[in-house]
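Since the structure comes first, as structure tokens, the remarks are kept for the end.
Heads up, one of the protein chains got dropped from this complex, but the rest are sitting where they should.
Read from first to last, the chains carry the letters A and B; within each, the first residue is number 1.
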Amino acid sequence: MPPESSVDATKQKRRASIDWSDVGFRAALPVLAMLAALLIGAVVLLLLKVNPFEAYAAIFNGVFGSMTGFTQSLVKATPLLLVGLGICIAFRASVINIGAEGQIVLGALGATAWALGFKTWPAWLLVPTTLLASFVSGAFWGFIPGVLKARFRVNEILSTVMMNAIALQLMNMLVRGPLIDQAGVAAGTYLAQSERLPQAAWLQRLIPQTLLTSGAILAVVLAFVVYLFLWRTTIGFRIRAVGLNPDASRYAGVNVALYQALSLTLAGGFAGLAGAVEVMGVHHRLLEGITSGYGFSGIVAALFGGLHPLGLIPAAWLFGSLLVGADKMQRAVQVPSALIDMLLGLVVLFVVGSAFISKRWAVRRSIANAKAASEEVKA
Amino acid sequence: MKMQSKLMVMFSVLIVAVMLLSACAPAATPAAPAAAAKVIRVAVVMPSATTDMAFSQSMYSALLSVQKEMGGETAMEIKYSENMFKVPDAAAALRDYATQGFDVVIAHGSQYGSSVEEIAKDFPKTTFAWGTDVNTFGQPNIYAYTAAAEEGGYVNGVLAAKLSQSKQIGVTGPVEVGDAKTYISGFVQGVASVDPGMKVNKTWTGSFSDVALMTEAAKTHIANGADILTGSSQSVVGSIGAAKDNGKVLWFGTQSDQATLAPTLVVASQVYDWTGMIKEIIASRTTGTLGGKTYILQLKNDGLKIAYNSGYSLPADVKAAGDKAIEDIKSGAVKVTP
Partner (left out) sequence: MMQIFTQTVMMGILISAIRLATPYLFAAIGEAFAQSSGVVNLGVDGIMLVGAFIAFYITLITGNVWLGVLGAAVSGLLMGLLMSFISVTLKAEQGISGIGLYMFGLGLSSLLFKVLVGTVQTVEGFQPIKLPILGDIPIIGEIFFQHSLPVYAAFLLVPLAWWFLDKTTWGLKIKAVGQNPAAADSLGVNVDQVRYFSVCVGAVLAGLAGASLSTALVNLFQENLTAGLGFIAVALVYFGGWRPLGILTGALLFSTVNAFQLWMQVLGVNIPSDVAIMLPYLLTIAALVAVTNRVRAPAALNKPFERGEN
């Protein structure tokens, strides 16, 4: 057999199969980073005169010790996954979306306004349309900085930070004005929350007595959708191309600015969905603090997941578990949950800092592959 | 490559080891009931810190003083979760405490309503208390509580109007909702009852926690000529700080006694005193009542108290006017609208 075709065949086989050790290594990195942070946390706990094992056991216990704890980790993972998916898309186009907090708010607003506006609709019609409304509103909030970047070259970090603040004030204004719960006004409590959503707009509870809803299933399904979108469609390919090499893409005729704006818009839409899930599944109304900081922790979760939609699924759950566990730890050993926030920051730094390890690993891998390929040729 | 795979093995072993050790470590055991006299176990979930000099602190210090009265930790156990501004976290905490067998579970935050409604159904032997609101959801094991903040606001307003020399009063509000809104509404009415023409200027920072903005708002009021300030929420420490910097501006507080923050400038604070309510809730358990009642803190039932600051020398006639306002509200001669 002529040498070239055997090399071709090997090359093709290598392209088709997934390099599991590579995936394994990449998955291990965030876990290792977390362990390193936990070690540092243990030192801090000792300084606080708390038994680290008891504290960490509480974290573990918080998630696996009860059905409530476990479902809570999934409940928290859902918005993290959704926001993370958006961050993923944007990041693949080399756009950093810091505006998820504001986009969640807009999504929540859109969902609330729609559901309250069409109270009489049946569930099968109301739920999907409300979700769509939230996606559109969130996308709108991503669209604005996207357009500002595309048309006016306004830096997206700058504009999204501003948009976050504006969204927050907008929500405050609406939730204590036109959207305020009239029952609260009548009772004189004037609570900053909207009217309760009609039951037809509630997401289906999966396990009774818990907050786990079909929103979780939606999020997982969307993760697969985003994966297919990014790797199996032309638009998705272009988004990734723009992120990997904007100059080459431009040369190839791809409108870089357009795809970056598009990625921001989509990111906003997914964050908006996270807002909808919180409103339709968890709280059943719009209230202050609806974002719960998911806009920022979603970034971290995306990082955990290697900025890959499928990696995001376990990553979001892991992250959600940490958050649930931290609360339990605060209850059990009275250590402020701020400790976990601090450790999570360290984890981000470790994971991001260890990228150079994976780069070296990738280089070595490719050298090894090349060696193996050349040996094949010789054989 | 070899080095890296060794590292991998090392770390994998470490992972497994830590996980096994954590899982094997004694999990936090729920406190067993005392052998002799039965300890009453109370848990409280709060949206801000126990040290916020405002809403959460009012409940926490009330619990502490009831505990002291009852004989300390052997008679009453208190466990708390603070900074639970995320409702699902609070719900998890509430459910957790109920599962651990606490007798009284207090959801100290109006946003916890729907959580309490659902969780209470699963734990019929536990007393749940929830505020600030008036709705007990028709369930026999839920108490609701709120504070008629406008009453103390009125009294503060009367005192402020009498003390102001520049005839300009500043109100630094957080967000125009809840007891912040009702308190300030009462305050304005109190001022008007003494001098309808006196100016009361209001600012709203839009946040319960933005202290810096609250400080700036207070400074702005002062620069505009206000010589008395009041406000609500845990961010008022900023306003009080601005008053202290000026040195002459007086302060009226609410939710907790804020005299310690500015010992010579705080005139009076409306204090939420939940102790009476807590004692009644605990006592009712012995007769089998676990809920179904709404408590409203008022001047009349001693749930609201006006704490005059001894560090500030209040002229006798002004104090008399304040006391008269208190009496009038108690008797119903004066009605304050929230």
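As a convention for this text, a residue touches a chain if its C-beta (ideal position, glycine included) is under 8 Å from a C-beta of that chain, and two chains touch if they have at least 3 such contacts.
Keep in mind the model is a prediction, meaning the values are calculated, not measured.
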{"item": "Omitted chain - touching chains that are shown", "value": "A, B"}
{"item": "Given B:L261, B:M277 or B:L290, the one touching the chain that is not displayed", "value": "B:L261"}
{"item": "Touch with the omitted chain, as defined above, among A:L126, A:L303, A:A316 or A:A332", "value": "A:L303"}
{"item": "Among B:S58, B:N141 or B:T203, the residue in touch with the chain that has been omitted", "value": "B:T203"}
{"item": "Selected from A:L35, A:A123, A:V136 or A:M162 as touching the chain missing from the view", "value": "A:M162"}
{"item": "Hidden partner chain, touching residue among B:T51, B:T74, B:S166 or B:T337", "value": "B:T51"}
{"item": "Residues in subunit B touching the chain absent from view", "value": "49, 51-53, 170, 176, 201-207, 209-213, 215-217, 219-221, 223-225, 234-235, 237-238, 240-241, 244-245, 261"}
{"item": "On subunit A, residues whose C-beta touches the chain left out of the figure", "value": "44, 48, 96, 98, 148, 152-155, 157-159, 161-166, 169-170, 172-173, 177, 296, 299-300, 303, 336, 338-349, 352-356"}
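Throughout what follows, only the chains that are shown with their structure count from here on.
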{"item": "Subunit B-facing residues of subunit A, complex", "value": "25, 28, 31-32, 35, 38, 51, 53-54, 56-61, 65-66, 68-69, 72, 75-76, 169, 172, 176, 187-193, 196, 209, 211, 282-285, 287-289, 292, 324, 327-328, 330-333, 337, 361, 364, 368"}
{"item": "Residues of subunit B defined as touching subunit A within the complex", "value": "1, 4, 8, 11-12, 14-15, 18-19, 21-23, 25-28, 79, 81, 83-89, 91-93, 95-96, 99, 110-111, 114, 118, 122, 132-135, 146, 175-178, 181-182, 206, 338"}
